[in-house]
Structures are given as C-alpha cells and as structure tokens.
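Removed: one protein chain of the complex. Kept in place: all other protein chains.
Up next is subunit A:
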C-alpha cells in the first residue's frame, strides 16, 4: 500500500486518503470547498497542502458564521418588538463571583464605620493632606523622576531623599512635622516596582505592587505640565469594603476642594483588582462631549497587603494580605 501511495500523483493520492476516511468524493468536484465531517486537516502530511486546506476550512467556517448572523438578524427584524432581547455577552465583570463584602450605598454600618475610622478626620475637614514622598535606598534616575512627577501631581507633596534611614524612625519625625501621608516607592533593577502608602497618625498602611510606570516624556500626545491647581479625583469601581477603604485612602491624598479652574482630574480606576492611575486635563466642548488630554505619569497598582497601623512589617496587624493560593484560584473572584 505504501508503495502505491508514493507512486500516485498528488490529487489522486489525496482522493485516496479521503476514500480511506470513508467519505464522499463527489463533493470535491464542486467549486466551493466542502469538507466531509470527520476530515481533519492535521492528517495531511504535506505542509503546503495542509496549509491551503486549513485556510479553506477557515473560509468555510467564516462563511457559515456570517450566514448564521444574517439569518438571526433577519429573524430579529421580522419579529420586531416581539424579538427576544439581545443576548449580553459574558464578560469577566458579568461573571464575577459575588463578594459578600460589597458595599451598598445605603449601608448604615459602613457609613458608621467610615464616620469613625482613621480617615474621618480628613473627611470631616479637620486636616489637610500633606504628603511625603521618598524611595528605597539609592534610587536610580527613573525612580527619582517618577517621584518628582508624582510630587507635581499631588498637591502639597514633598520629595525627600532616603539616606538609609529606617522607616520606623522616619515615621515619628513625619508625624511631628505634620505630614498626613508617607509614600515610599520601592525600586528594583532601576525601575519602581512597589509602593507603600502609609497614613500617618497611625493610619493604615497599604503596600502595592507598581507596574507599567510611564513618565511624562514617554506619553504620547500629552499636554503641558500640570499646573498648581488642586485636581479633582475620580474613584471608579471600588465596590467591596476593602475597596472602599482603599478608595478613601486615595481620596485622602488630595485636598478637599478641587479647583475647577485647573480642569485637572486624577483618576483611580479599579478593574479586576488592578488600580489604574491616570492624570488628565479635560475640557467640555459642549454638554455632551468632553475632551481629555493625558498629562502626568501613569501607573498601575495592585494591592498586596493592608496593615492596620503604621508601617511595621514584623509585628504589624494585617487587615488583608494577598495570598496567592487562596485568592488567585478563581479567575472570576476579585477582592477590591
């Protein structure tokens, strides 16, 4: 049999194979490529022919799909109002596992908690935010520039060099000088990769993983440098209790009254546990359209741990720690 196969010219060989599968050969003579159901492209040994067969298979499938779509559309039109509602495609956000700690806007307990937690001082307008930005030891250029740009984005922010000081000693000094926030940007291999955000008068400490940092000069089509006006803050999608507290942490970074004159807005958008930070300048073209222009650095954060007191890695009480094996087991479960 093998010898026979070798000697026969190509198309016949192919036909033979099809016959071997036990399928009809009439269809092959038709113009459009039709494939017998149990035929599989991977069984052709010749690469070129296999490739061309595969392309034809794809064409077929695409055509069928289009036909199906057209048919459905026709049916929809024909039915008119009686048509069944359009099916919503499943997305990860749709399929998200419901988190019990999701906050209801009217929840009293949450409201009460928020009235008495560490940020209540800020939200009751008792304190103004003052931020200290520093890095880990020996920062490289990129991190330094990132710190500077952050300081322009966040009003009342000061950048200080860390000269090998222990954070535990830095914190009481900051408190005595009236800082409300301490931001430490950790660096690894010349690139910022971590952020410790510590609310100072013994407030919670959040540790984030920072990724995709884009400095100002790497932004395409960016605008001029941000001005000194206080920006507005947008916090999106912080739904659970944890998300709520993190959202309040971010909100407390910025002063209360945004200066709308400046038309600047800082956005913290949470999507699937990644917090995207963007800084834009907006302009209302008319009531239905707004144009935004990105200025300022952009980065994404992912929460690693939330600790109750100020920064203390050994003895601190952790409210939430990201545990990979428990928390990353399902692709539809998010915590923020």
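Simple rule for what comes next: a residue touches a chain if its C-beta (ideal position, glycine included) is under 8 Å from a C-beta of that chain, and two chains touch if they have at least 3 such contacts; residues count from 1.
Criterion: contacts and distances are computed from a predicted model.
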| item | value |
| --- | --- |
| Among "Gamma-secretase subunit APH-1", "Ribosomal eL28/Mak16 domain-containing protein", "AP complex subunit sigma" or "NADH-quinone oxidoreductase subunit D domain-containing protein", UniProt-listed name of the chain not shown | "Ribosomal eL28/Mak16 domain-containing protein" |
| Residue of A:57, A:215, A:292 or A:327 touching the missing chain in the full complex | A:292 |
| Among A:91, A:176 or A:329, the residue in touch with the chain that has been omitted | A:91 |
| Full-complex contact with the absent chain, from A:111, A:234 or A:321 | A:234 |
| Subunit A, residues in touch with the chain not shown (by the definition above) | 91-93, 164, 166, 209, 211-212, 232, 234, 236, 260-261, 263, 265, 267, 269, 271-274, 276, 278, 280, 282-288, 290, 292, 300, 302, 313, 324 |
